[in-house]
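With one protein chain held back, the other chains of the complex are shown just where they sit.
Up next is subunit A:
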Amino acid sequence: MSIYKIHPGMGIARLGNSETEFYIAPEIPAGLPQACDSAGNPILSDDLTGPVLVKNFKDKNGRVKRQAARFQVFVYDDDTPAGRPLKLGDPVEGGGNRGKLIDIQWRVYLANKKASWYEFNERSGEHGYAADYPRRNASVQNRDRLIIDPGPRSVNSTNLRRASFDRSGNGVYATTFPPQGLQPHDIDTLGEILTDDSGRLLVLGGLGHSGSEQSGPGEPHISHYANNDGWYDDVSDGPVMARLVMYSDQVGAIRYIDVEYPAWVVVGYPRFVPQILDMITMDDVLYDLYLREFAYDTSLYGQLGSFDCPETISIHDQTALSQWQASRLTWNKDYKPWFYRDIWPILFRPNEFLYLSDILAQSNFPHDQEQRGTFDPYKIGQTPGYTRKQMAKKVIIDDSTAICRDACLGEAYIATQHKPEDKEDDPYGTMRRFLFDLLRRSGEDNEFKLEDKVGSRVHNLPLMPLLCGDNPLTNEVVTKFLRLTDYQLFILKQWAEGNFINEMEEGWIDPKTYPVFFPYPTTPPKTGRELDRGVLSNALGGAFCPGAELNWIIRNPSIYWEPYRIKVDRSWSDFLQSAAQANQNRQPTSVIEELNFNIENPLSQDNDFAVGLQPGDLTKYMAVPWQADFNECTTNPNNITYADWNNLYPGSENDQRLKREEKVWNTLWWPAHRPLQSNELIGFSNGEPVTTWTTWSRGIQQTHAGDLKMVSEWWKLGFIIRNPYLTDSDTTPSTGPDNRYYSIERWGSEHLVAPNPQISSIINPSKEP
């Protein structure tokens, strides 16, 4: 039996103020977006093997192109249990009918609930809101009018290929939009949807318009990074549903069947640095969550003693899942991460932030991969005993595993076991353990450095990652610094202790061709799951204050139907008539019948996780307008005086000592989503780019007045790309402030982008050394 699923389960569209031009979201980690024509068809490379990647992020008028979230239907059957893309013309079956796929109908419902939702105050609300918790626009009585509700839209791949989420309601829906006359920008649409020639869906978000309905002297004004009464923006999110239309030869008629479950689209702001990943991506967060909460891979995380024969727990069997969660769960101590697949991409990431901020350079390149050697992959990737093993490839009587059944078996310990060191056998073990010991563990979220480890090499050194946490701002539920996920820490511990595999040593990858310094997959995803994860790897996974695309709500297991699929209130997501009803009505051709209206209630002001999410329920947590938070999220002066407190008030008691002792660390937020500085292209010399190191958002201050400027200036900022003129960039590590990345297309300098024949070969790293 065939099952049909939409992938990605969560797609990411991005705002842009170009009304006409757009590109397709990257589907691999740190990938450039894919170029497409005006109908959304991807442009293929000359040899037709892959997509052409985007070179220009702005249209000819200098406006930012929108990023389309692309959705497609995958079929899962006996032949392809991991799924394969479904194509028009393929045989399909379902609901007791079978036939040839002649059309795919899509239904999308976008909304923006920001103005009616609760105020965003750091972590407050992560586990529910108190009854008196303040709402945004608390003085507005008619709460429904605060929700931007353009209604659902449907398209197909034949006669209705495009639809707009605009104020008009397409003639069939009474929309709710903010009043016209917002300052500085009106909001008349949340985006549009269209189908490409293969029947895939593209969702385009809003135009980046934000405005306030407040008028009078001093308006519009912004007074907070996340909550501003009177303001709206055109960010949105909502469910994506698909219906397969088949022609059944058996009965000579058209039949319909819906896919298994809806997907979800989230609209975020532009990804100005598409090729540098955040320290923790949304994929990292969700993978870790699903491992721990949904028994996603019980050979990695499961019941103590079950790893030889891992359990299979159905996510939809609540009893079995609860039973599993109540058992003694632990990480599989025998699991061996792969160095280049699993470990190196984590260690590699922070060094790239030196192209986005002064701070790393000013700190003398702490993540340097060559000269200092601390991060040299050829050293820290070497497995213990490698040299010895090379010497004598003989066997193999390893009794140590048998006697290693120690008392801590299965405990969720995280401290490294410092085994007696054998410098000859494991020359780089000390380096691995040093790096691991520097990592911030669970419970150390508020620690700047560990000052109680006398005698330790990491005593008094700052813990890593040294980035802002979910709440470095207020005294309520303080989380000053970011820490890696449990899964990341687990595999790094395995690595630190020498329990890992080096794929080069094993001959699984070729050292001559493997792009060590671009350590992410470069081939398009083949399965639906790879697509889910590839898309999410380009979204931010922390800190969530509130974040970039989405906030801490994505850590809540209650919002998922299964891994990578949001639990949906299907009375909002599904076609207004059932597929069986469409069969009953039997039209001679494929038509989208939206005859009935099931909308008894308006979009809700509240959550009902038992039923599922409604349009707008994910982005409503984010800042309004988004530009305010985006502008301010460069650095934060984290107060590190006391672990439990962000704000101290020495003045109230005239505490001179406390005033003197107060310490602050200016901490980066997420430079890959919001750069501070960058190289900027200023011209060409002898066919080589000439760049200068400068502030990325010049003239926009880190003030509320700057936030207001950002509302109108964001689209003028440059996009930072990997230097396409570097030919050997894959094989040499970066050692300093070179021009490996630089900013292009800043407003007024678009002409500097010269066509470059090599561009695609660099971005898809060549397999030749």
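The rule is simple: contacts are C-beta pairs under 8 Å (C-beta built on N, C-alpha and C of every residue); 3 or more make two chains touch, one makes a residue touch a chain; residues count from 1.
Simple rule for what comes next: contacts and distances are computed from a predicted model.
The unshown chain of the complex is recorded in UniProt as "Tyrosinase", chosen from "Monovalent cation/H+ antiporter subunit A", "Tyrosinase", "Nucleoside ABC transporter ATP-binding protein" or "Nucleotidyltransferase/DNA polymerase involved in DNA repair". When the missing chain is restored to the complex, the residue among A:579, A:700 or A:744 that touches it is A:579. The omitted chain makes contact with just one of the residues A:505, A:713 or A:750: A:505. Checked against the hidden chain, the listed residues A:198, A:299, A:474 or A:556 yield one contact partner: A:299. In the full complex, subunit A touches the hidden chain at residues 1, 3, 93-97, 248, 250-253, 258, 260-261, 297, 299, 310, 334-336, 383, 385-386, 388-389, 393-398, 401, 501, 505-508, 570-571, 574, 576-581, 583-586, 596-600.
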